[in-house]
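In this view, the complex is presented without one of its protein chains, the others remaining in place.
Here is chain A:
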Amino acid sequence: MGNKQTIFTDEQLDAYQDCTFFTRKEILRLHGRYHEMAPNIVPMDYTQDPDVKLPIQLIINMPELKENPFKERIVEAFSEDGEGNLSFNDFVDMFSVLSEMAPRELKAIYAFKIYDFNTDNFICKSDLEKTLNKLTREELTAEEITLVCEKVIEEADMDGDGKLAFADFENMISKAPDFLSTFHIRI
């Protein structure tokens, strides 16, 4: 069927298809996007599974992420080392979770990771303040920010420890039916 591509072996493509929500064609297209970000670093031939990682500065310049206020956190949440350097595996994983076929629970897990700025597995007040600043471009005064964060914690924190655990976050997400369609990046 046409020209046989030699970027991935068949087993690799099967593995990618089984582990993500993408079809073969989309995976090859993603590889094209990954490659064009740094053509001299990323090899075209991935059959040997080369260990190549792209730095965060290149990835946050992608048109899909460039204007997103949470771009650094998104890339950091999906990187293995937590610093934002994505291998191709992580790159595919990121867009797979952000695609429209990923289920709500999976998206909620990663959304929690994204909003958890200090990576302590809780969304505490400082995380919320940073989120709010990014959402409103720092147009609110410090007083207003504190008020809003307190209100959020009061509403969503169920066990009363002053910060949001993943269960609280998931409970809140379940009340927002738009979450599935807004937490979605098309590529």
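What we mean here is this: contacts are C-beta pairs under 8 Å (C-beta built on N, C-alpha and C of every residue); 3 or more make two chains touch, one makes a residue touch a chain; residues count from 1.
Assume contacts and distances are computed from a predicted model.
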| item | value |
| --- | --- |
| Chain not displayed: protein name in its UniProt record ("Transmembrane channel-like protein", "High-affinity nitrate transporter", "Tubulin epsilon and delta complex protein 1 domain-containing protein" or "Septin") | "Transmembrane channel-like protein" |
| Residue, one of A:7, A:56 or A:148, that touches the chain absent here | A:148 |
| Among A:7, A:37, A:52 or A:185, the residue in touch with the chain that has been omitted | A:185 |
| Interface with the unshown chain - residue positions in chain A | 1, 14-15, 17-21, 23-26, 63-70, 78, 80, 87, 89-90, 92-93, 96, 98, 102-103, 105-106, 109-111, 115, 123, 128, 131-132, 135-137, 139-140, 144, 147-148, 151-152, 155-156, 158-161, 167, 169, 172-186 |
